[in-house]
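For subunit A:
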Amino acid sequence: MIPFLIGIPAVLAVVFQIVRNEKIRGYIVYAGAGAIMAMTVVFIADWIGGGAKTWMFYPRTETIDHLMTAGDIFLMCLIVWLSVRYKRVLPMILSILQTVLVLYVEFTAEVTEGPHMMVDWLTILMCIIIAFIGGFICIYTVGYMKGYHQHHKDVKDRQPFFFSMLFLFLAAMFGLVLSQNLIWIYFFWEITSVISFLMIGYTRAEEAVGNSFCALWMNLLGGLGFAIAIVLMALGQESLQLTEVVSTGALLPLMCLSLAGLTKSAQLPFSTWLLGAMVAPTPSSALLHSATMVKAGVYLLIRISPALSGNLVGLIVSSIGGLTFIMASMMAIAQNDAKKVLAFSTISNLGLIVACSGIGVEETVWAAIFLMMFHAVSKSMLFQSVGATENTLGSRDIEDMHGLIIRVPRLAYIMGIGIAGMYLAPFGMLISKWVALKAFVDSGNVVLVLCIAYGSATTMFYWTKWLSKLLCRHIPRDTVKDVTRKDEYLSMLFHACVMLLMCLLLPLVARWLVNPIVRQLFGNSKDVLSMSVLATMAIMLVSIFVVPVAMFFISRRSHTELVPIYMNGINEGDNRFFTNSYGEKEHLYLSNWYLRFEFGRRHLRIPSIIIAAAVLVIGICLVIGGVSW
Partner candidate 1 sequence: MDKIRAFTLAGRMLKNLFRRPATTQYPFEPADYPERMRGHVRIEIGDCISCGLCMRSCPSGAIVVDRKAGTWTIDRFDCVQCGSCVTACPKKCLFMEKGYTEPDGVKKSETFVKPQEEPAGKTKKTG
Partner candidate 2 sequence: MVKVIFVLAYLIFAPFVGALLDGVDRIISARMQRRKGPKLLQPFYDLGKLFSKERIGVNNVQLFLNMSYLVILMIAGSMLFAGADLLMVLFILSTADMFLIMAASSDSSPYSNMGSSREMLQMMAYEPLTLLVAVGFYLTTGSFLVSDIIREDISAVLWMPGLLAGFMFTTAIKFRKSPFDLSTSHHAHQEMVKGLTTEMSGTTLAIMNIAEYYEMVLLLGIFFLFFVNSTWWSWIVALLLCAVIFFLETLWDNVSARVKWKTLLYSCWVVTLVAGGVNILILMLDK
């Protein structure tokens, strides 16, 4: 079963290189995505039918090991070649260094053999996310890329390449989450780094190339951490099992793995790459920043989180997570590019998840998993809707989305649901925040409590202003034609439905999916969400869904006389123009607040990076110095 999961997308990736016809390619994508989803369903059914026990696979895999070694070397060569071509040194050094380390372990170290792959509830969850969200993103991409290339005539059409990368990425992600052996994970880890690098550089514009290299070296740094962890595990514990890392709880390898996780999930000193990645076409952003890439980092951290509880590494991870949460959310305020906002909010959300996993107790991990799920769905949805809006409006500036509700209502609704999902009570994010806050308090970490308090306030601010911009009934200057294609809508609708279902079925999701994960990770069971809270949830759900609808119908019944809006008495009558000082008509324009001078990236970026880096470096030093906590 597993080979199929990894194999199908991988094979498809090759197919795209061969099939050059756009139509056919589209159908293949649909079919492929469908196949992946179907496979996943079958796989899960099979697994659950088998008792939902933890499965271990492939204790002996000589050949595959060798293939992977070859793959590692190939990746290294690729990086070296590209680095030489674009004259970058850092990635080259990092890549060579880590490959050498890994090869060293592979060929010299004596390690106890163990299973290379594992399936448990967490894996299953990740598979669902990858297959469904990733799959739908692929479907969306078909439509999107058409529009994209109509808009960006200057960009060379390399769609086959793009699709290959997409599917390859899915394959790598499947591999990553299913693997259990560190070397295997490392292999897939590297693949994701490289592919993301290639996808970011899709347009081959100068900026894109620069940003892609930035992403590359940062991820390679994480890869280096990974490689070091492998070395340490191999030499110290003589094991390469991820479970072993957790169960032995040796700080240094944990630290190195955490470093890898932090870079992948774009935590603070390394968050630049994620921002830079926004130059890529939107589907790749959607894929990288919702369902896959960054989730790999988070996944790793969640995996090792039981070992992080209450030690120095956990403290570092959670501090960095907390810091990222608040800083990124502050910086998001100053952005008017929708994708930038999404990027920052991704970083900030990941920060919260990371902070949760850094604390490493049942509640926080529970919250982390929930946050991850909601984040995956709504971020993917938001990225897609922003992409579609961009194709429609020709701009992804939030300011240009003023009054989207009357221009392109469907997109506005979808975007609205996505935004609501990100922060509004009772959508999932909030309940997770509730749990996280409680857990932070329980863990006695006052800094994190403050972070979450301030961070949620700032988060609220930028989402609210976006939402109100969307829903404003502002009569636009021009009308636009919705050019969003059906497959795009299909994907977005799917996400919207999932979002709503997840909210409605939150208790069930908690009981059937998240609680088992936590139970498996921690080996005991404890209900994180008490019944009273669930009851509260129910009330809130009712309130948020029923109330506005009910009110809508009630208010419909009453007749309202419409009058022009108030503009100090000089409204020209159509709510758009006012008489200006020269006695002429002037177009009224309203912009959101961006507080650029207070929360601008220029002011916050450097300090936050410095602080985060300092925390990291000091933390690593302490860990190396063996300071016990």
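For anyone wondering why these and not others, all candidates are chains of the complex that A comes from, given by their letters.
Here is the rule we go by: a contact is a pair of C-beta atoms (placed from the backbone, for glycine too) under 8 Å apart; a residue touches a chain by one contact, two chains touch by 3 or more; residues count from 1.
In this text the structure is predicted, and so the values were computed from the model without any measurement.
Thinking of the complex as a whole, which of 1 or 2 is in touch with subunit A?
Of all the numbered candidates, the touching one is 2.
Mind listing the subunit A positions that touch candidate 2 in their complex?
402-403, 424-426, 430, 434, 437-438, 441, 444, 446, 449-450, 452-454, 456-458, 460-461, 464-465, 467-469, 471-475, 532-533, 536, 539-540, 543-544, 547-548, 550-552, 554-556, 558-568, 575-576, 588, 590, 592-593, 598
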